[in-house]
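A single protein chain has been omitted from the complex, and every remaining protein chain is retained in its original position.
Let's turn to chain A:
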Amino acid sequence: MSIETISLSGRKKQVSNKEMTFLERLYLVAIVKGLIITLKHLFSRKVTIQYPEQVRTMSPVYRGQHMLKRDEQGRENCTACGLCALSCPAEAITMKAAERKPNEKHLYREEKYAEIYEINMLRCIFCGLCEEACPKDAIYLTTSKLLVPSSYEREDFIFGKDKLVMPLEMAIKNTELKKAN
């Protein structure tokens, strides 16, 4: 087998410039064949998803909006180490660290915490590398179907801790579920 005729995909077709027969030159046979193909499609299953009524099922590895986790006692996991910001290919994450005060032990798990934690949702590409980089299991990309809402102001797309940190009720519910199990 010469190198020109090898077809690794099995789909390679040799082009032939052979003279067409009279029947082929009439094109009528080809047109009828084409018509039969399109007619088959007339009766085939339609692929349209009627959006507001039907919603496409998300992929099991779907990555939605970020969430900063709390532990069982409702304390924030994040220690503002900055690994997520470092790993972020879109440079969407910024943060400012602060030291925990003695009376804040119920709020933050370790001595250092993120005073400001911001993700620019216009820059974020939802790749999930921050989640992989995090040593404290603090940041996660959720399966939430809630998309970033549209807005007229760029500032509205910079999500601070108010939008990112897991709500307390959710943390309480999670703890209760864990206890029940």
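Definition applied: a residue touches a chain if its C-beta (ideal position, glycine included) is under 8 Å from a C-beta of that chain, and two chains touch if they have at least 3 such contacts; residues count from 1.
Here is the rule we go by: contacts and distances are computed from a predicted model.
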Undepicted complex member, UniProt protein name, chosen from "Peptide/nickel transport system ATP-binding protein", "3-isopropylmalate dehydratase large subunit", "NADH-quinone oxidoreductase subunit H" or "Branched-chain amino acid ABC transporter permease": "NADH-quinone oxidoreductase subunit H"
Per the touch definition above, residue among A:Met20, A:Leu35 or A:Met170 touching the missing chain: A:Leu35
Of A:Lys18, A:Arg45 or A:Arg154, the one touching the omitted chain in the full complex: A:Arg45
Interface with the undisplayed chain - residues on chain A: 31, 34-35, 37-39, 41-42, 44-48, 50
